[in-house]
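With one protein chain withheld, the remaining protein chains of the complex are depicted in position.
The block that comes next holds chain A.
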Amino acid sequence: MKVFKRAKLEKVLDKLSASYEVHVPMKRGAQSGFFDYRTYNADFDELVLDVLNVLKPPKEAVFPQTEKMYSFKQEGQDVIIDKVYENEDKRIVFGMRSCDLMAISCLDDVFLTRGYVDTFYKKRRDNTIFVANACYSPGRQCFCDSMGVNPVEPELADVVLREYNEGYVWEIKTEKGEEITALIADLLEEKDVNLPEPKGCTLKVDYEGVDKKLKGMFEHPMWERFSEPCQTCGICTYTCPTCHCFDIQVKAWGEEGYRFRCWDSCMYREYTQMAGGHNPRETAKERFRNRFLHKLEFFNERYGKPLCTGCGRCIFVCPSGVSIVKIIEEIKGA
């Protein structure tokens, strides 16, 4: 086994970030999330490979919160597209958990299949390497193994880290993984180590058959009750590693400007508000129902898996105590 000692973690990150933009889980003041290691400041930031889960999901590496698409210039009636911003920077997401990798697999389904390839996404995705961190002891709000995710065998990983008492096993999975291994070869050593026994999630929910069952429950009165506490703040959608809805907006000044896309949220009224005034999801109940049906039924119908990977972030952040686990349980029992 290739391993590196815990004390060498920062050295590993230093080496990798000499050639790559490396996103790592950090605590930054009241925030936690995946941030660019080049912005790491030991006085304010803390590397937290062990936290389950940092709040801001790693999806930004392939789907940034705000992304410039193209710039334009106009002169009188003429308009030209000046530049298209397709980002091909080489990037590593370091310390990703299985839930967040399964989420990337969901994003791949959305952005790379069904007739159109989203070029902005694809260019980032092709240049992103995933260093996963196997979960031997999932967090209190984690329920990934109920949603078809294996916490110790992450999907799509190029390298898998496995924490043992002295450091991390560095397990190479792909050619891309080999490439970055070469950069840190002098920090790795060969050693046989004992890995902990995987504990599995303590929070469990039975999702089996829920997608099919929901087919006949669109008009069920439970949606009224479920959505009642929801303040439609949208925080669940921002911290969700699979939520991928976006808005396209324009910024223009004088004769020039650019168009960009940014994360949007299905919890907002404006999301489906049409120019003529008609809104098919006018009320909070309708938007809440659409969000949960998208996660638990519609996505499954379209892509064959749920749009929830059991990371538990939405349960943790919701100011009103809405829990997708409780909702699944109630649907199951309804």
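The working rule: a residue touches a chain if its C-beta (ideal position, glycine included) is under 8 Å from a C-beta of that chain, and two chains touch if they have at least 3 such contacts; residues count from 1.
FYI, contacts and distances are computed from a predicted model.
Only one chain is not pictured, and the protein name UniProt records for it, out of "Ascorbate-specific PTS system EIIC component", "histidine kinase", "Phenylalanine--tRNA ligase beta subunit" or "NAD(P)H-flavin reductase", is "NAD(P)H-flavin reductase". Here the missing chain is touched by one residue of A:Ser17, A:Ser98 or A:Asn290, and it is A:Asn290. Contact with the chain not shown here comes from a single listed residue; of A:Asp45, A:Asp145 or A:Asp264, that residue is A:Asp264. Across A:Asp50, A:Glu86 or A:Glu166, the residue that sits in touch with the chain not pictured is A:Glu86.
In the complete complex, the residue from A:Phe4, A:Phe120 or A:Phe292 that touches the missing chain is A:Phe120.
The chain not shown here touches chain A at positions 69-70, 72, 74, 77-81, 84, 86, 110-111, 114-120, 218, 244-248, 250, 252, 257, 259, 261, 264, 266, 271-278, 280-281, 286, 290, 293-294, 297-299, 301-302.
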